[in-house]
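Beneath this line is the structure, given in structure tokens, with notes to follow.
For this depiction, one protein chain was excluded, whereas all remaining protein chains were kept in their positions.
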Amino acid sequence: MSAEMQDDVIKEPSMLKQKAMIADNYEQLTSAPETGRKVAATYVPGNLNELIMCFDMLNNLPEINAIQNGMRKKSGRMIQDAEKMGHSEDVCTYVKADIGNMAKGAIAPNGKPMPVPDLLLLSYTGCFTFMKWFELLRDEYGCKTAMLHVPYTGDGIITDNMRDYVVKQLKEEVIPAMEEVSGVKFDIDRLRENLKRSAEAEDDFVWVLQSAKSKPSPIDAYFGGVYYIGPIFTAFRGTQDAVDYYKILRGEIEARLANGQGPITPEGELKEERYRLVVEGPPNWTSFRDFWKMFHEEGAVVVASTYTKVGGVYDYDGFRHDPDRPLESLAEYCLGCYTNRNLPARVDMIESYMNDYQADGFLVNSIKSCNSFSAGQLMMMREIETRTGKPAAFIETDLVDPRYFSPANVKNRLESYFQMIEQKRKGGGPAKAA
Amino acid sequence: MQCFIGIDLGSTTTKAVLLDEDGRILGRGITNSRSNYATASAVAKQEARTDARMTLFRRSFDKAVVSGNPDAVMEGVELAIRREEFLGQLQDLKATCRSHMKSEADGLGEALDEIFVYIEDESETMFAPGAERKSDFFRDLAGAKFMQKGEEVAKQTGIAFDAILNLYDKSIIDVENRPPEGGVRSMFKDALDEALIGAPDLEVDAGKLEAAVSEALDVELEETYVVGTGYGRVTLPFPKEHIRSEILCHGLGAHVMYPETRTVLDIGGQDTKAIQVDAQGIVENFQMNDRCAAGCGRYLGYIADEMNMGLHELGPMAMKATKTIRINSTCTVFAGAELRDRLALGEKREDILAGLHRAIILRAMSIISRSGGITDQFTFTGGVANNAAAVRELEKLIEENYGKVTINIDPASIYTGALGAATFARREAIH
Partner (left out) sequence: MRSADEIVEACEQLYDDLDFAQARAWKAAKPGRKVIGFMPVYVPREIIHAAGMLPLGVLGGGDSLEVIHGDAYYQSYICRIPRSTVELAISKRLDFVDGMLFPSICDVIRNLSGMWKMMLPDVYVRYFDVPQNYKDDIGGTYYIEELKELKAGLERLAGREITEDALNASIEVYNENRRAVKRVYDYRAGQPWKAPAWEVYLLMRAGMLLPVEEHTALIDEYLVACAEADRPMRDNCRIIMQGSFCEQPPLALIKSIELSGCYIVDDDYMLVNRWLLEDVPTDGDPIANLAEAFLKHSTETAAKYEPCGERKGKYLVDAVKDRGAEGVIFAAPSFCDPALLDRPMLANALSKASVPHISFKYAENSGQMQPIREQAGTFADTIKLWSEP
């Protein structure tokens, strides 16, 4: 998801492959006006990439664009531009970064402008702000918009009503809209092929995530995880590239595991795993490396995270895209995305991670922008502490607005937390490492 | 003797605490924080060492007293030492100011001389027994007198006050950042002799007095282990293993002061923290409010400015309130506006202030709530803990929401962090 890190780290084949995939996708997006390919925009939670592929459309994900701009330290300006245009300081900074970006020509990482999307696929999954985001883009740029309402699983289960509703919308709203925009007739067998590839990639992806159950963990499942979720969450799920990527990645991680190696960090291999953490909440993008450093320099490894489930949950209940039930499994995929699950379900998931991944502690990175993740995190924290007896920490940052990341603030809380665990270990208190 | 030192680099003040082998507090030192962290640490540490010597002397001096009250002598010695230190830095300031003068011609030299002579003379009253000083920091004491006399001299001589002030501004930081020399030894004997002369009713055993003096001065205070702490300091002037987070230091310090405490609230100038500690003083949970001024001491500072009052006057005035006024702004920026609104509506200052104190405590209650609530005993530290009106609001809210809880407040709570750091130092060395 970023060119930044690759420059300074050993060039693992999987990283190089991902970098190439991303670059190629941006190339295709920016040359769409010439090639005539149609561009769909959608969201990471509820990303129906396999379906978009059926219509030979390209997939542009504004959240990813915001992340790219955040990591390249460009988002701050974009957000301020959007605020000058009348958008409130209180609302999501992804939206403002996107609006600010588009207002100034939406320059992609390759330096070329990205076209206004031909179709806004409003996958209303797990986040209220998504609804308004595309309404705002439509208001500004007049884009054709297709709404896919993915109901929130308020009781923690997917009901037939919910699944049927989503499937019907796919059949009668989304697919016709895509046919109209692309000029390509829907072929369900193409979808099945794509879904088959998705499932294959998902198997390897889950294997990689679960490698962190080992001690020491060969991966960091939050900062490192951000790279591992790239292809499966974005424009590549369903492609052969993604299948290949995850095979390569799995091989790399298998080797690390066999050699007892810790995760790669921007400063080399993490040699001494001192703290195993489960983390809830998205990372900060504008100070990503500095933020990661505060962890790895203390020997803190994230063994499981909820953010790596935001674009789809494949590990917890074993969900796979299913070519035999193409539209139904697309619906179930959307309904099962992390932020579309109710709070008790999220707490249960975190509790199982704490146990299965032998965590020493739980950390919440509370994001100012994101009410979907954030509202209720304080209660989740206390609940996890009660259920697992492990200590929890709470830090506050933001996605892509650099004004809301205060290094001293974050470092102080993190250091205090790690020292707290350390002292407990010495004193033999409940926070003892297993 | 083995000593363990903790140094807390706060945003406004730097504190040091010195413990003996048994973990008893021997000395405490405090100075204003400054740009050079190493110097601030050194000054605070030196103050603590001086204080330690005084403590050692006091212990033995008591044994040497045959009849009469030794308190006046103790005070006399301390004051004399403080005065000597002050005069020493004053000389430094004078020389540094002169060195910044471009030429002798424009009468600045004479102006300076007059100012400094005045301050030297004033020092006797400043450090007289029973004298009240708003602060013990050189910058505050010398600065205030310098300004006062400087304005006078400027008027008399016709020299621009700015020119005089300029010399001060250029010099004060350098003077502050020069590490302290030696210690108290040289001044001590003279100070003691003078103090004894001034207390004819006191009868002492000469031999035991001799022993007391050598105990105080000759014992080596070995700095066996030093631990530093401080929030927001990008680089603390200590090696990494010697640094502890200020939250942990604070929790442990509170535990040392009150071993039964389980919940600690600190309202500092720039942040507020709620800490839960276990029976060993180790932090189990904490929450901070460090992004927002509301709920910190700064809030009161802002209010004091708005009302044109001294910070220390707010509490006493609020205590006179006869009515509860609800101030709803939790934002410092708007609290001033709401305050003005109320005054315009005819509300009394006392009542408004009581409402403002309640507002700051309500914020603190939120943070406490997030950290896990209040478990008996509850310790309240930080500058705001010395504010009677704040304490009153806190007591009310605690009783309403958590029932009967023992509330511990120590006037020396500003040293809590440094005490915790020193305790960590001792624990580290002993294991």
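Letters A and B mark the chains in the order given here, with residues in each chain numbered from 1 onward.
By our rule, a residue touches a chain if its C-beta (ideal position, glycine included) is under 8 Å from a C-beta of that chain, and two chains touch if they have at least 3 such contacts.
Bear in mind the structure is a predicted one, so any value in this text is a computation, not a measurement.
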{"item": "Option from A:152, A:295 or A:405 whose C-beta touches the chain left out", "value": "A:152"}
{"item": "Sole contact to the chain not displayed, among B:305, B:341 or B:399", "value": "B:341"}
{"item": "Touching residue (missing chain; options B:327, B:384 or B:414)", "value": "B:327"}
{"item": "Listed residues A:26, A:55, A:124 or A:338, member touching the removed chain", "value": "A:124"}
{"item": "Listed residues A:101, A:169 or A:234, member touching the removed chain", "value": "A:169"}
{"item": "Residues of chain B (touch criterion as defined above) contacting the omitted chain", "value": "291-292, 326-329, 334, 337-338, 341, 362, 365-367, 369-370, 373, 397, 400-401"}
{"item": "Residues belonging to chain A that touch the chain removed from view", "value": "85-88, 90-92, 95, 122, 124, 127-129, 131-133, 135-136, 138-139, 142, 145, 147, 149, 151-152, 154-155, 159, 161-162, 164-165, 168-169, 172-173, 342-347, 366, 368, 371-372, 374-379, 383, 396"}
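Please note the rule applied: only the chains that are shown with their structure count from here on.
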{"item": "Touching residues (chain side chain A, partner chain B) in the complex", "value": "378, 382, 385, 391-392, 394, 396, 406, 408-409, 412-413, 415-416, 419-420, 423-424, 427, 429"}
{"item": "Sites on chain B touched by chain A in the complex", "value": "231-232, 234, 244-248, 278, 280, 282-288, 290-291, 370, 372"}
